[in-house]
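Down below is the structure, laid out as structure tokens.
Just one protein chain is left out here, and the rest sit where they should.
And now, chain A:
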């Protein structure tokens, strides 16, 4: 083959692969865009300030989704409040203090595998442990504890990766000045790791807010048009509400627009929660870089 032909062939092969990869990218993004479009078109009809802030009425065929929205926010925040300290503590121990060996590798592998356990299994586990054995009943706290256990692998893994990314020279520098290990971790390692830790928490938060199976079993109510005032009360939640409206309601066709509206609010809520977390992450990242 001549040199020119070879060059041409190489260019064609290159072009072919770029096209294939680009097609896959378009399919992925297109699916997402289509999904968003469908939900936005469907939800835009019903969504309004009163839809968000009113109680559901007339057997959920009218009114809004306020208690479901508040319930989801409560349970997500509670989940993060429980899982972040636990997860970061565990990550610090595993990464900084535990003697690295077979046992720690086994623990780490178990944590990674926990993220693959189906959520219904977490739901049944939470029902048995938190609702029944601990006597919390089906409640906000039982659901939040269950979700917290479920998102823990994300939080721990994110925090561990963040700790690993802190330059070794910070630790050496601190220890060489006679700082204790804890002083070094607290004052030099953690500040640099916060942005990465926030990323793990974001992933956990997004999953907790959208999860349905575990909360059905551990505390979400079918229909409960009040705002919970105590962590031992049951609550409504957006994903479960959506599930009911779409499949369990006696007049699914009538409530279809409300279902779309609920889906839209849920997606917006998750995006908002993520944005806040991303903002926190970027804030700390900037602060570390520039002070």
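Keep this in mind: a contact is a pair of C-beta atoms (placed from the backbone, for glycine too) under 8 Å apart; a residue touches a chain by one contact, two chains touch by 3 or more; residues count from 1.
In the analysis below, contacts and distances are computed from a predicted model.
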{"item": "Protein name as given in UniProt for the chain not displayed, \"Phosphate transport system ATP-binding protein\", \"Sarcosine oxidase subunit gamma\", \"Acyl-protein synthetase\" or \"Sulfite dehydrogenase (Cytochrome) subunit SorB\"", "value": "\"Phosphate transport system ATP-binding protein\""}
{"item": "Touch criterion as defined above, residue of A:183, A:248 or A:275 at the omitted chain", "value": "A:183"}
{"item": "Sole residue of A:129, A:175 or A:246 that reaches the chain not shown, by the stated touch rule", "value": "A:175"}
{"item": "Touch list for chain A against the chain that is not drawn", "value": "100, 167, 169-180, 183, 187-188, 191-192, 288-291"}
